[in-house]
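Everything on this sheet refers to the single structure shown next.
For this depiction, one protein chain was excluded, whereas all remaining protein chains were kept in their positions.
As written, the chain order gives the labels A, B and C, with residue 1 at the start of each chain.
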Amino acid sequence: MTVFFEDIQLGDSAQYAKTITEADILLFAAVSGDNNSVHLNQEYAETTPFKGRIAHGMLTASLISTVLGTRLPGEGAIYLSQSTRFKAPVRIGQTVTARVTVKELDAARKRVTFQTECRVGEQVVLEGESLVIAPSRPQ
Amino acid sequence: MTVFFEDIQLGDSAQYAKTITEADILLFAAVSGDNNSVHLNQEYAETTPFKGRIAHGMLTASLISTVLGTRLPGEGAIYLSQSTRFKAPVRIGQTVTARVTVKELDAARKRVTFQTECRVGEQVVLEGESLVIAPSRPQ
Amino acid sequence: MTVFFEDIQLGDSAQYAKTITEADILLFAAVSGDNNSVHLNQEYAETTPFKGRIAHGMLTASLISTVLGTRLPGEGAIYLSQSTRFKAPVRIGQTVTARVTVKELDAARKRVTFQTECRVGEQVVLEGESLVIAPSRPQ
Partner (left out) sequence: MTVFFEDIQLGDSAQYAKTITEADILLFAAVSGDNNSVHLNQEYAETTPFKGRIAHGMLTASLISTVLGTRLPGEGAIYLSQSTRFKAPVRIGQTVTARVTVKELDAARKRVTFQTECRVGEQVVLEGESLVIAPSRPQ
């Protein structure tokens, strides 16, 4: 689906939620090459301040890309930039909800700035901002 | 491996490189849920300005996390924030080199700011900045 | 399927063949944690004596376990030991045929020694020996 630039308004929002499993962490380690022990070694992870394995921060961040690329604006969006602040760890079995909310519209360049946030229940685990070009409605 | 805060100096750098395959894109789509057609549908992707399938921007960004989590500082690093600007697409079969370079050191809080960059050959495909806490050398 | 110890004869053999893809190498890297650049970084791999990415030797070796665990003896086999000599690299797109041949039978302990070999076309890429306990025919 696509929401065209002309149909996007300040305050519009969309979300995507997913349960993070051991398999997600294993496959993210494969794709990224990041096999840091805090993600893959339960015995080690229990000795850290996290007290167990946690998901890669960028795995959580990737859910924001999913909202932008599949829901708002969706197909045809061009991703320009993303900032992320990691606020709390995400553990195996937790469900992360990524939400984006329109904060600024630049009609001349069809650019949309989103405030972005990922939560586990009420806890904010990631905060940031996205900038994308939304496709224009065909004339 | 771990490079302790006390051993990190301004200008230090580290890198990680990986060839991006169809399997990487498929698995990143699986983990993130981002099944935008520009990543998975060659026929559609050929009709876009990209003229073919491209990797998810956040897949490229995840290689930065790999350098930080496995090389500098490596095990024990705590990821606080990341900014990324996507400068050019990455295509199947291209080799991406992610590099981080120490830009600022905050000794009081053991925080390291890195300038981060991903390249394909000479072309910069991603630029940004990372902030991490590096582990302290055991006394 | 199961071939019981009582039905196994000297010289019996079985095989399993599989084309090694980029996806196999990526997933093997995930499961093993072995992300050595010769497997995942085409640009680097071209600078090595191998002149390109190669499969993990243990990935090739794992096909022997497949013959033993699914064909001869199959279900119920207990794997005691394996030796492997890596003779030549396996490249993406090559089809590996793993073959095991019965070399010794120890009726008192129901143990079977196999000569094992993996080939790509006529080239032997791996040689070795396996020792397994085969299940006994139910009385």
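Basically, a contact is a pair of C-beta atoms (placed from the backbone, for glycine too) under 8 Å apart; a residue touches a chain by one contact, two chains touch by 3 or more.
It should be emphasised that the depicted structure is a prediction, and the values quoted were computed from it without experimental measurement.
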- For the full complex, which residue in A:Val3, A:Leu26, A:Val96 or A:Val132 touches the chain that was left out? A:Leu26
- Task: Decide which residue listed in C:Ser81, C:Gln123 or C:Ser136 touches the omitted chain of the complex.
- Result: C:Ser81
- Full-complex touch with the removed chain, picking from C:Val3, C:Ala30 or C:Ala134, is C:Ala30
- Note on the structure: Out of C:Leu63, C:Ile92 or C:Val112, the sole contact with the unshown chain comes from C:Leu63
- Item | Contact set of chain A toward the excluded chain (per top definition) | 21-23, 26-27, 35, 37, 40-44, 53
- Query: In the full complex, which residues of chain C touch the absent chain?
  - Reply: 16, 18, 24, 27-28, 30-38, 48, 56-59, 61-66, 69-70, 74-77, 79-86
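One rule holds in what follows: only the chains that are shown with their structure count from here on.
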- Cα centre of chain B to Cα centre of chain C, whole Å, reads 35
- Message: Need the CA-centroid distance for the pair chain A / chain B, whole Å please.
- Response: 15
- Query: Between chain A and chain C, what is the separation of their C-alpha centroids in Å?
  - Reply: 41
- Query: Touching two or more other chains, which residues of chain B qualify?
  - Reply: 18, 24, 27
